[in-house]
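Note sheet for the following structure.
After this line comes chain A, so read on.
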Amino acid sequence: MTSQINLRLQHRYPGFALDLDLQLPGKGVTALYGHSGSGKTTCLRCIAGLERASQAYVQVNDHIWQDSQRNHFVPVHQRALGYIFQEASLFPHLSVRANLEFGLKRIAHQERRVDLAHATELLGITHLLTRAPHNLSGGERQRVGIARALLTSPQLLLMDEPLAALDNQRKGEILPYLERLHAELDIPVLYVSHSLDEVARLADHIVLLSEGKVLASGPVSETLARLDLPLARGNDAAVVIEGRVSDYNLNYQLLTLHLPGSAQQLRVAHASMAIGQPLRVKVQARDISLTLAPSEHSSILNSLHARVVSETAADNQAHVLIRLDADGTPLLARITRYSRDQLGLHPGQLLWAQIKSVAVLA
Partner candidate 1 sequence: MPLTSADFAAIWLTLQLASLTTLILLLVGTPIALWLAHTRSRLRGPIGAIVALPLVLPPTVIGFYLLLAMGPNGYVGQLTQYLGLGTLTFSFAGLVIGSVIYSMPFVVQPLQNAFTAIGPRPLEVAATLRANPWDTFFSVIVPLARPGFITASILGFAHTVGEFGVVLMIGGNIPEKTRVVSVQIYDHVEALEYAQAHWLAGAMVVFSFLVLLALYSSRKSQTSWS
Partner candidate 2 sequence: MNVRARPFIPAALAVLIGCTAFTSVQADEVQVAVAANFTAPIQAIASDFEKDTGHKLIAAYGATGQFYTQIKNGAPFEVFLAADDTTPERLEKEGDTVPGSRFTYAIGTLALWSAKEGYIDGTDKALLANQYTHLSIANPKAAPYGLAATQVLAKLDLTDKVKNKIVEGQNITQAYQFVSTGNAELGFVALSQIYKNGKVSDGSAWIVPEAMHDPIRQDAVILKKGENNPAAKALADYLKGPKATAIIKSYGYHL
């Protein structure tokens, strides 16, 4: 069975045209990222069949859900998908339990791979089963909505900015559940978001959309580091590094992260974690300073040996973006043009990247 999503969409909406041709991995989390109006929700809805693009080809694994050339369209209720809307949209006339069982009841026994106990435990909502939807907080409602979608044992999970309607505290509460989902279930996820933080934390693959067109599609760490994309030029530019925990210092509460394919490591203050555990961290471009000679007397914990790869203009006149390579791990540094000229930076140059802050995404 092929594990892939093939997508070709073309449609003219008033003031906006959608034109995509994508091949997405059939597993893991793929983020559809872009500003509002970039077409990411429309794209998701077209995949689901909630909207019908005039020219479309939608194939998920071995199932062709739409092929406009053959006038083939599988109705939404016959697609093995789960959809999570921005506002949980629980049925107000049903209890939480009845909401959860709504989809579950409608799939054949042999197709059920997620059961009620598992889903409620996964989303931490077991104690809410007898409540009415209007008695839940926004975060609780969204978790119920996610569990409800999971209980249809979908082959694909579509999430439309599930955290956008929540405040930061609630977002922080739900993100761990989403990460658990990712870790424990095998279901591929398409995740629409305009928050780079969420993308960095959850996604394996990112599709960058702008005005209905695909600007880039690729693995997260690679794509974020690309200088030719608008992602890198803004103040929020960052790279995501997937490493492995190699050590933990109880005394100083310092965690050591091994970079992939390298002897280099990063250290970050964090709660204890198991050795060998994979860990994702985010390093913002503005938190990296460059130096030609490593400083030994400094409070900066992390100093990586890297090579200058290329450079691009930033989103303002004073700054530039430098792309570096540290034994295969890409890094982005946002420095002033002045500094660039002072250091005489050029491609191939070896120097040290000093990292002020590392954000652990877990």
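Here is the rule we go by: contacts are C-beta pairs under 8 Å (C-beta built on N, C-alpha and C of every residue); 3 or more make two chains touch, one makes a residue touch a chain; residues count from 1.
Per the selection procedure, all candidates are chains of the complex that A comes from, given by their letters.
Since the model is a prediction, treat every value here as computed from it, not as a measurement.
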item	value
Neighbour of chain A by the touch rule, complex-wide, chosen among 1 or 2	1
Residues of chain A touching candidate 1 in the complex	48, 50, 75-78, 81-83, 85, 87, 89, 91-95, 98, 102-103, 106-107, 132-134, 148-149, 152
